[in-house]
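The structure under discussion appears below in the form of structure tokens.
What you see is the complex with one protein chain gone and the rest in place.
Showing chain A:
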């Protein structure tokens, strides 16, 4: 009996512990209820309604069924997945490479660090507009520079085959935040591990694989997950690039179609916004929002499991 009493504390004590925990958790509980649970429940609720932003009418699964008739949504999903599969790794590899180089610099560290971080300070819209102008095949200097070395530059943002790679270049240019995070992680790796690996005869690549990567894996995991979520929510740069490259805008009797050229820059968040706020189909936009949420959850779960598995193996 004595041992049982020891294992299970008196119920009053448990209650007071529970109450204390609730009190400490209450700001978080209120926050998550208002800013996560309530919007999520509301989104599910609206997805079964015809919701024109002002009036609600229950229509069952019609919004969900329409998902399979809307070819544009599948195009936007393909484009978004392209960004996750190609843009995110490109950003990560580039940022890690630049961070590695910077941490090895003997002098001029402050200056180089500032130069590398500067693009992150440029407002997204301004940076995107500048990129599109610089890469304009007829008037931009990029192709003129390429022409000097005998390369015919492509129509970067005007050709559907090149538009997403061009956005990837933009993303790499502006990934200063990621570089800074990687730099901090790399500088945190104890020097003696490299010394030990070096004594054991490990070359630079082996040191990177067996020392650097395992040591920075939590930071790598964090950066990968945030970059994937960011790519899933990719909106502003794609929208601005598309608008500027198309050279058109909304006017009476003329609407701007997102995704120019040929819907190649149409991402799911853009189509969601378009459906909800331009087409007044917020119920359908909620279906897309739930799809996006499910995708983000899926990617995050898969990444977490992969990293955990890799950690266990190593």
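What we mean here is this: contacts are C-beta pairs under 8 Å (C-beta built on N, C-alpha and C of every residue); 3 or more make two chains touch, one makes a residue touch a chain; residues count from 1.
By definition in this document, contacts and distances are computed from a predicted model.
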| item | value |
| --- | --- |
| Options "Multiple sugar transport system substrate-binding protein", "Tripartite tricarboxylate transporter TctB family protein", "Nitrogenase molybdenum-iron protein beta chain" or "Cytochrome c oxidase subunit 1": UniProt name of the undisplayed chain | "Multiple sugar transport system substrate-binding protein" |
| Touch criterion as defined above, residue of A:22, A:105, A:161 or A:304 at the omitted chain | A:22 |
| Residue of A:17, A:279 or A:311 touching the missing chain in the full complex | A:279 |
| Chain A residues touching the omitted chain (full complex) | 18-19, 22, 29-30, 33-34, 38, 50, 52-55, 57, 59, 62-63, 66, 69, 71, 136-139, 155, 158, 246-255, 257, 262-263, 274, 277-281, 284 |
